[in-house]
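The other protein chains are all here in position, but one chain of the complex has been omitted.
This part shows chain A:
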Amino acid sequence: MSLFGIGTMIYVALLLINAMAILSEDRFLARIGWVSASRQIRDVNTGFQQTYDHTNAYGTVQGEAGMKARLIDLISAVRTLMRIPLIVINTVVILYELAWG
């Protein structure tokens, strides 16, 4: 009856976050153009006043680019922020599965 409880949901969320964290920025995301815009611009001319151009570029396009930029930001945030916690959580889950799974 219960094919999908809260435990399954936690597993699914963990696997999804793992999948997001595993994406390599240099090898995969840059190839399909999913690099965060700040990094792209920083490559062109390394400066601080990039933010204005950045928002202007977004203000003009705004639609698809907005969503895409949000997604890219989300992925990079997950990759940056969740790296250390994911190691711990994955270890705990693996040990649990080894013992009682």
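Here is the rule we go by: a contact is a pair of C-beta atoms (placed from the backbone, for glycine too) under 8 Å apart; a residue touches a chain by one contact, two chains touch by 3 or more; residues count from 1.
Here is the rule we go by: contacts and distances are computed from a predicted model.
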What is the protein name, per UniProt, of the chain that does not appear here: "Protein DPCD", "Ubiquinone biosynthesis O-methyltransferase, mitochondrial", "Proteasome subunit alpha type" or "Protein YIF1"? "Protein YIF1"
So which of A:8, A:24 or A:91 would be touching the chain we can't see? A:8
Chain A residues touching the omitted chain (full complex): 1-2, 4-9, 13, 62-63, 66-67, 70-71, 74
